[in-house]
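All remarks here apply to the structure that follows.
One chain of protein is taken out of this complex; the other chains stay put.
First chain written, first letter: the chains are A and B, and each begins at residue 1.
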Amino acid sequence: MEATEKTISDQKPQEHGMEEEEKYVLGFWLFLASDLVLFASLFATYLVLRTHTDGGPTEAQLFEIPVFMLETFLLLTSSYTCGLAMHALKNGHARRLIGWIAVTVLLGLAFVGIEINEFITYSSEGATMQRSAFLSAFYALVGTHGLHVSLGIVWLISVAIQLMRKSIQPTTARKFINAGLYWHFLDVVWVMIFTVVYLMGVMG
Amino acid sequence: MGDDFYSRVSDGGDGMKTKEPLSGKYTGFPWGHVIGYMGSILLTLVALWLAVNPPFSQGGIITILLVLAVLQILIQLIFFMHITESRGPAFHTLAIVLGFLFTFAVVAGSIWIMTFNSQVQ
């Protein structure tokens, strides 16, 4: 990189090598650590309020095993395909990378769709966010995760567009690395939701 | 992220054209990812099975479920997020460890503090 002194226009600025990009990756890890505590607060609220059903629907009455299992598999698989995208990036296969991103996005969309459907079903059964403290906390926790996933989808799409335009270079590589980290992180959170909300819910 | 990877990308590796891999280390079959994926599916099924047909007391099951969840998280962190790889000091690992410490403090602390609630309700 430090080779020749050229003018700015015809080369990448000096400090824009991968070293520069590493700062973004560290910054993003810090964001994830912070976001983790955000979810921790929502989990804490859920766990404290989960028995406060006010005579309304309870976890065991609402949750349906096939639905949340499907959600779980979709998300786990999308995490895997996102990992394959990373593999493609490391091997320098831009097309494969974009392809795996597309698969990941589709799986993510399916997840969000099913979740929205789940919420609509509950609401139509009278289990709205306003019904009880338990339901408020449930929608807040699972909904925040869903929002994160939706944001992740938009982000992945935007990264894919940039990859199509500019192929793999330090900036786009970093953007994908961060978006990928984000995507896997949402799986980390989902695993806890799966266990604490759904499994412990159906156990009663 | 691996050392070679960074240096290769900083060389301005134009992946669209270069068919050769960025570094030898990553070629071939993505074993790590496959193992991770299999593991996560397996753990999910085990957890579901335990929750639906609890073989013993609830308290014990919940503990096991939480252990399984922790394993799942480790899979994501290690096989997919490659938290163990870094160039230079692993500040990001430290951050995530602290994040989990505080997560534990917030969740366990809140439950403990708010148990008074079950007495007054």
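For this structure, a couple of remarks:
Criterion: a residue touches a chain if its C-beta (ideal position, glycine included) is under 8 Å from a C-beta of that chain, and two chains touch if they have at least 3 such contacts.
Here is the rule we use: contacts and distances are computed from a predicted model.
For the omitted chain of this complex, the UniProt record lists the protein as "Quinol oxidase subunit 1", which is one of "Quinol oxidase subunit 1", "2-oxoglutarate ferredoxin oxidoreductase subunit alpha", "FAD-binding protein" or "ABC transporter permease". Remark: the absent chain touches shown chains A, B in the intact complex. In the full complex, chain A touches the hidden chain at residues 8, 12-16, 22-24, 26-27, 30-31, 33-35, 37-38, 40-42, 44-45, 48-49, 52-54, 56, 129-134, 136-137, 139-140, 158, 161-162, 175. Residue-level contact of chain B with the missing chain is found at 89, 91, 98-99, 102, 105-106, 109-110, 112-117.
The rule is short, and it goes like this: only the chains that are shown with their structure count from here on.
Interface residues of chain A, counted against chain B in their complex, comprise 1, 12, 17-19, 22, 25-26, 29-30, 32-34, 36-37, 39-41, 43-45, 47-48, 51-52, 65, 69, 72-73, 76-77, 79-80, 82-84, 86-87, 89-95, 97, 167-170, 173, 177, 181, 184-185, 187-188, 191-192, 194-196, 199-200, 202-203.
Residue ranges on chain B touching chain A, taken from their complex, read 1-2, 5-23, 26-27, 30, 32-33, 36-37, 40-41, 44, 47-48, 51-52, 54, 58, 61-62, 65-66, 68-69, 72-73, 76-77, 79-81, 87, 91-92, 95-96, 98-100, 102-103, 106-107, 109-111, 114, 117-118, 121.
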